[in-house]
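Here the complex is missing one protein chain, while the rest keep their positions.
Naming follows writing order (A and B), and every chain is counted from residue 1.
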Amino acid sequence: MIARRIRLIAVLAITLVFLLAWVFPIVWSVLNSLKTDSDVLAYPPKLFFTPTLEPYRDVLFGSASILPNLISSFIISIGTTVITMLMAVPAAYALARLRFRGKKFAGFYVLATQMLPPVGIIIPYFLILRNIGWIDTYQGIILIYLSFSLPFAIWLLVSYFEDIPFEMEEAAYLDGASRMKTLWRIIIPQVRGGIAVTVVFVFLNAWNEFLFAVVLSGNTVRPVTVAMFNFISVEQTLWAKLAAVSVLAMLPVVILGIVAQKNIVKGLTVGAVKGGGRR
Amino acid sequence: MPGHAAAIPQGDLGRVLAQRERRFAAALLAPAFLALLATTTFPLLFLIGTSTFRMDLAMPFADGFVGLENYRTLLADDRFWSSLLVSLIYTGATVVLQVALGLALALLVMDMKRGQGWFRIIAILPVVLSPAVVGMIWRTFMLAPEFGIVDYLAINAGLGSKNWLGDPTLAMVSVVVIHTWQWTPFAFMVLLASLASLPEDIYEAARLDRASAWQRFRRITLPLLRPAIVMVVIMRTMVALTAFAAIFTVTGGGPGTATEILNLYAYRKSFTELSIGYGSALAVALLVVTILISGVLFALRRAK
Partner (left out) sequence: MSGRGQVRFEDIVKMHGEFAALKGVSFEIEPGEFFALLGPSGSGKSTTLRILAGLDAPSAGRVFIDGQDITAADARDRDIAMVFQSYALYPHMTVYENIAFPLEMARMSKAEIVPAVQEAARKVAIEHLLQRKPGQLSGGQQQRCALARAIVRKARLFLLDEPLSNLDAKLRLETRTELKKLQRSLGVTAVYVTHDQEEAMTLADRMAVFMAGEIQQIGRPADVFARPNSIDVAAFIGSPPMNLIPARYRDGGVEIAGHRLETSLKEAGERDVVVGIRPGAVRIAAGGIPAVVELVEDLGDTAILDLDCQGISIRARVSDGDVPREGTALSITARAADIHLFDATTRRRL
């Protein structure tokens, strides 16, 4: 009985340490974003202080406003999501449900494209986009983002399409529906949930991307993950403002992550389960 | 009667139906596959092409076809070999730590009756964040000398203030810890999910067979969890090999080249030193390394 209680306390202590370790850096950033610079730099670190919204006011509406960058991030993420979904939904349906020669290969190809290191994509595309003047444009970044968002979205959607019984299409065909009508009226309404989850993850991945953004962004198109660097330099770091920008950059994805909580494991492991498995 | 039907060419009938289905499939697949060809396969070929050129954005006058010279340079390049070593250390350390910690935690949390929900929500936070933001937070508020929390804890523990990102060894430890911090929840969530999907009754059967807790873990849990563990290892290895933001934002590959993984070297060569041709060769080398390692891992997965 005592041994059991000791075990329980030990388990609780260990898990608590982990929970704290995961939450702390995030909470600490939030706290620092509500401090003045001198409070941030105080030693020992201040857990209690007079909170101020000054850093947020500065980074949003000050002279070096981050607002255009946030808008940039939104345009890139939403654009990527819309285009990805328009292409991925039909493709995933075909891969999941239709019979055609080379289907196995097509599925494998989608997976294999993810083997290519992003740096291997950005080098040639930097040259190409520079030649056609698409550096620092939304179309340039969104085009490249398809390289990772499409395979991901296709595989995630395939898993949802596969959950629908084949009889659904067969019943619809016998009821006189064309293939297109069947897809639109019978199948897509049944994967609405899966489509919503996919939208969340595609948006999230686009929002978080960094390598392509660093290479392709300029003065017009500069997502917030890149613009963060304005607040940190060799000469001077604007601590509180940097914290505020970090929190603003985290906010959308944290909200989306919690919204998609139940599907997060599926979203994170998509493709891998299928990869070398039964396909 | 039978002779009549035998006169019809075989398979002619189904072909019409199958052809309609094929055409529909092709129409649905075309946009996505054209986009994938354009954004992945085409750049790969282009990359292999540029890797056989001397292409220097700083000195365009010297550009030209050089055949395999970039690769010959690469094999004799100490910085390449050191970056490969850093890659392997970074990947090995982060993957092992993630899986070990994730598994241990999943086993602990598994039997928790209350508080599991909290764990699930909090575990989501790190993995949905941008590695760039994570890197930035750690570089400043966690690792900065004195007021950074890690340094503050080190001082209070009597270790004294350290130059966490300035010392080669400590910098390596730091980037490994940051990556592990962000992605252990991933291993934790996946392994917890597959632990939860294991059937209860086999544990009851094992208990009746008088297996001890350790035996139950070794003989039942671990073998049943193996596919999930291997999957996590494969996925995390692929990501660690091409990690960029989490190192770039923290150390930029430094001090010197202490944390410069191959991926970062290819980037720096191409976009900092503007030597695109050689950078391309490094990217191809990274692809080859990725394929080799994943080949080994997939073979491991298939074994047994």
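By definition in this document, a contact is a pair of C-beta atoms (placed from the backbone, for glycine too) under 8 Å apart; a residue touches a chain by one contact, two chains touch by 3 or more.
Just so you know, these numbers come straight off a predicted model, no measurement behind them.
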| item | value |
| --- | --- |
| Touch with the omitted chain, as defined above, among A:60, A:98, A:168 or A:254 | A:168 |
| Missing-partner contacts on chain A, residue numbers | 165, 167-168, 170-178, 181, 185-186, 189-190, 192 |
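The rule is simple: only the chains that are shown with their structure count from here on.
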| item | value |
| --- | --- |
| CA centroid of chain A to CA centroid of chain B, Å | 15 |
| Interfacial residue positions of chain B with respect to chain A in the complex | 18, 20-22, 24-29, 31-33, 35-36, 38-44, 46-47, 50, 101, 105, 108-109, 112, 115, 118-134, 136-138, 140-142, 146-147, 149, 152, 181, 185-186, 189-190, 193, 231, 234-235, 238, 241-242, 244-245, 248-249, 263, 266-267, 270-271, 276, 279-280, 283-284, 286-287, 290-291, 294, 298, 301-302 |
| Of chain A, residues touching chain B in the complex | 11, 14-15, 18-19, 21-26, 28-29, 32, 40-45, 86-88, 90-91, 93-95, 98-101, 103, 106, 109-110, 113-121, 123-128, 143-144, 146-147, 150-151, 154, 179-180, 204, 207-211, 214-215, 225-226, 228, 232, 237, 239, 242-243, 246, 249-250, 253-254, 256-258, 261, 264-265, 268-269, 272-273, 275-276 |
